[in-house]
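Note that this complex is displayed minus one protein chain, with the remaining chains in position.
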Amino acid sequence: MKQEHNKAHKFGMVIDLDKCTGCGSCMVSCMSENNVPFKDDESDKKKSITWMRVYKLTNGKSFPDTEIVYMPRPCQHCGGKGDHGHSPCVSVCPATATDYGYDTGIVSQIYTRCFGCRYCMGACPYHARYFNWWDPKWPEGMEKYLSPDVSPRMRGIVEKCSFCYHRYQAARDQAYAEGDKDNIPEENYQTACTTACPAGAIVFGDLNNPEHKVHQIVKPDPHPDPRNKHVVGKSRNPKVFRLLERLGTNTKVYYLSDREWVRKQGDNYLEGEWDKIKNHHGDTSHG
Amino acid sequence: MKVDRRSFLGLGLGAAAGITVSPMMLKIMDDSSILTQTTKTWPWALDHPPFDGEVSYESSVCSLCPGSCGISVRKIDDRPVKIEGLADYPINDGGACLHGIAGLQYLYDPARVKTPLKKNGDKFEEISWDDAIALVAGKLSDIRKSGSPEKLACIADKGQGSVSGLFKRLLKTFGSPNFYTMPSLESYLEVTAAALHGEGKTIGFDLENANFVLSFGAGIIEGWGSPVNCFKANASRKDRHAKLYQIEPRLSNTAANADKWIPIKPGTQADLALGMCAVILKNNLFNSMATGFTGFSKLTAMLQKEYSPSKTSEITGVKAADIEKMAISFAKAKMPLAVFGKGRGDGAQSLKEMAAVHTLNCLVGNINKKGGAFILPKNDYLEFPGESMDNTARKGFSKAKTGRYVNQLVEKVNASSKPVVEALFVYNSNPCYALHNPKSVKEAIGKIPFVVSFSSYLDETAMEADIVLPSHTFVERLEDVPSGAGLAKTVVGLTKPVIEPVFDTKNPGDAVISIAKALEGSIAENFEWESYEECLENVTSGIWDSLSEDGVAVISEGVPSGFVNVNISFIANNPVTIQAQGDYDLTLIPIDNMRLISAGTAASPFAIKTVADTVLKGTDIVVEINPLTAKGLKDKGFATLTTPMGTARVKVNLNEGMMPGVIGMVEGLGHTFDNKFVSNKGVNVNDLIGPVIESGSGLDAAFGIKAKIS
Amino acid sequence: MLPFCFEWVWDLGHVLFIGGLLFAPIGILGAGLTYCAVKAAYETINDSGESHH
Partner (left out) sequence: MDSALIPEGAKRCSFPKFYMGIAVVGAVVLWGLLAWGLIYWKGLNQTNMNDYYGFALWIWADLAVIAVGGGAFFTGLLKYIFKIDELKNIINFAVIIGFICYSSALLILAIDIGQPLRGWFIFWHANVHSMLTEVAFCLSFYFAVLTIEFIPNILENRQANKVSFFHHLAHNMHGIMVIFAATGAALSFFHQGSLGGVAGVMFGRPFSFREHLNIWPYTFFLFTWSAAAFWPCFTLLVTKITETITGKKLVGDKTVHLLSKIAGWMITSYIIAKIIDTIYWATVTAPSLGFKWTHFYSNNALYGKWMLFTELILCGVLPGVLLIMKSTRENSKLRLLAIILGVIGVCLNRWVMVLQVMAVPVMPFDTWALYIPSWQEMATTILPVAYGIILIALTYRYLPVFPQEQELNYPVEEEAVDEPVVAPAAEPVAATE
């Protein structure tokens, strides 16, 4: 069991917020890759399905010292406390419609299993889960561009980013066909947002594979954080952080920024706490 | 009685119990869930799940904007399902912008024109292609017979490429010089190059290599130039340790991403550039070649008098010390580059500003150097055979153009009581939306007796037309797509049809050829191609092999060589800086947002979906305003915005990234055609801004307009 | 969820949870009701219970 675990993939992402321009390519690439529907008015962002959502963050200062950064937020594919696979959403789904892939680290969503109780949405602090409040409807003829790789969702169920799981399946099939099923080359499995990003701000790959760029940037610490035993996989790169890391969600989406104020926006800190913590960022390596 | 009731009750209970435990229940439950498994169940939803089939990829070029990116279209059998950036393409190398990725939504756009249309009263009726061509040709013949062929005009989106070439050729052999293009960065680059370096040239910016970019409001990551190319150049900046300073009144995405944001009073970029020139000259930091520029001494004298740091500071609102520091670091940088073209670079621009900024390049000597500004010959790969013209054509064509730019054409048409233009072709452009004061444009078009629109969509301008000849969209059409847009290299790509036309549309090239043939005589003689395809192969023969095999031909790459003549007398004369129209206290400026399209085409439903609720909320447009300026206005509250051109109900976004005294309104909203996903949302900022013509250049240089908000 | 179905796992969670909260209540309530009903039916036929109030 232990050995198998070591072999398992752990797909993840690191997003360079200093490179991100907020252009929206990742969002649209995701929508068209995954047959995401659209409706007349999408300006109510609390009712707008965007698996990949780009948040606009500011440093809160006034003119002319104000700064902006864009933060793309796909599903964070949490590993849950201690990275044991009990993501906030997976552990609460009553019908096992969302599941944690121990071989990939990907949190799946089975649309035909979900009956729409929305407990997972309540459990997710990242608002990465979306409910189909309406029937998906395409203008006449437009359904012809739908991709057969991802089934369109019916109303009344929850959907979310799958790290383009169908692309993983295709890459895995290819690896099988080529006779080396354990070796999925980095470039063979890339999510739609990663490949679309014109700024190259998104890097995707296997966090468990030291040859992958994402591993090299993140340098995930395999040991629990000595300050918080629930946190595993903390980055040893001082410029890399995760969203709400302290909750112990153990996300697989990392963010990178040179700017301190940006890194600080990644989590909640009590007054004065950040100044103590920031110096310890990425120092928990155990060799 | 008692027995009856008892047995009845017993029977009922027994039946209920029986049904509950029988397999029927299981069957019903199982069916019920299967019923919900597919969207097919719901008649109002999808008819069927997407069909599977064989996967293939086809390469093409996106022509939605001047960026001209290579795209890879994933197909399932003959059905395109996804557009992605094409790896290794010389412009975008795999990247793609959201509009291109959403390209398939344009294919099935509800506003598409499905067949030729003829206006009958207020309504369009469908007609056949043959009838439509005959109608157009008949009308044109009448005009020609009346002896004033110059009264046929054409407005196209750009002047390059073989389709524009065919339009020009048609006009020329018909006898009209009145070919116009919509304002675009490409046209501004040519105008600026003409002013400083002579006719027939354009400017390319080597953003990929420059190590100090001084952008005078150019929205390098807002869609300026060739967007994806700029994104890539900008992203590599971090690794190259190159600097970007962004000079504009608003904390745009480019400003936010830049190393430094220098807020400046709207419309004073030219003055800042000149102030910096003055510092460079004063500190002897200019390239020795500069003394040989025509007008150098005049410029030096003028700058010393008019553009001292303190004076410049007063005009621009930028601190004098900052101006000096910035000018000195710019001049001392290894590969400095000053970039002009506010926003996307396709809106109104002032030649003074562009020339002043480019003078900075000239002074520091980065012309035709790595990381600098490249002076390139105008992209001229097309080899149309020489025209044969009859007398009427020659006479008409030799007449002066009605106006220099579209704006003047509109003005002239509106000013005259007699028809200045008898017939108008509108190709791939939407002047009734994209120009300042579209109301006057509509008025002018209404005065033209016969308007033919070559458009894929029933957009604002097509709605005003008498005949609509529907075009293939870029995924259905064959076309050569030359890059322009300030790229440091010259590339021609080939857009290829990746799907059979969905509707009864034609390649606009074919439409033009058909019209020409129907006009017969000397005009038809000039269009002796069987089809547009044959024409394209013919006129691009020099690069056709490369185009057809690789899908792209690189015409020039790398640093151009050769001496470049520089003439700075235009700027040395210190032309007047354009002022905003009106006398309210605040200034309204248009904002460029990558997720919207400011030119004629509307953004796709997907793109609109990505637009933040601080830009568009419901059907209300949201304007950005500094909290200091927004006295009494509440964030997310409604307000009335008034300019000399009109008023609009807007929502307010209190934004610290906006310079006090300035209101920002996004471009690209307020479309009015029939597509509920993108239209009737917000207002068109052009409705609130009127053109202000720059004397000398004749350009509409309105950077904004005075406004009040309450 | 039935034991031996494809999703069933033989672990403490499933045995305790599904057994204790699904099959146990069904069993107890079912058996209790059946007992009452059968006894009542028997009593009705024999009319051996208390007569009407």
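The letters A, B and C name the chains in turn, as written, and every chain counts its residues from 1.
Throughout what follows, contacts are C-beta pairs under 8 Å (C-beta built on N, C-alpha and C of every residue); 3 or more make two chains touch, one makes a residue touch a chain.
Predicted model only: the values in this text are computed from it and were never measured.
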Q) Who does the absent chain touch among those shown? A) A, B, C
Q) Given the contact definition stated above, which residue among A:157, A:214 or A:253 touches the chain not shown here? A) A:157
Q) Quick one: which of A:75, A:107 or A:243 touches the chain that's been left out? A) A:243
Q. List the chain C residues touching the unshown chain?
A. 1, 7, 13-14, 17-18, 21-22, 25-26, 28-29, 32-33, 35-37, 39-41, 43-44, 47, 49-50, 52-53
Q) For chain B, which residues reach the chain that was dropped from this view? A) 2, 5-6, 9, 29, 32-33, 35-36
(Q) Using the document's contact rule, name the residues of chain A that touch the chain not shown here. (A) 44, 46-47, 55, 57, 71, 78, 81, 86, 88, 91-97, 113-119, 121-127, 129-135, 154-158, 228, 243-244, 246-249, 264-271, 273
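Here is the rule we use: only the chains that are shown with their structure count from here on.
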Q: Could you grab the centroid distance between chain B and chain C? Build each centroid from C-alpha atoms only and quote it in angstrom.
A: 73
(Q) Which positions in chain C are in touch with at least two other chains? (A) none
Q | For chain A, residues contacting two or more additional chains | A | none
Q. Which residues of chain A touch chain B in the complex?
A. 18-19, 21-25, 27-29, 31-33, 35, 38-45, 48, 50, 54, 56, 58, 61-64, 66-70, 112, 135-148, 151-155, 192, 195-201
Q) What residues of chain B sit close enough to touch chain A in their complex? A) 33, 36-39, 41-42, 44-47, 49-53, 74, 76, 79-85, 92, 94-98, 101-102, 104-105, 107-110, 221, 227-228, 231-232, 234-235, 238, 251, 253, 256-257, 261, 263, 502, 594-595, 604-614, 616-619, 626-628, 656-660, 676-677
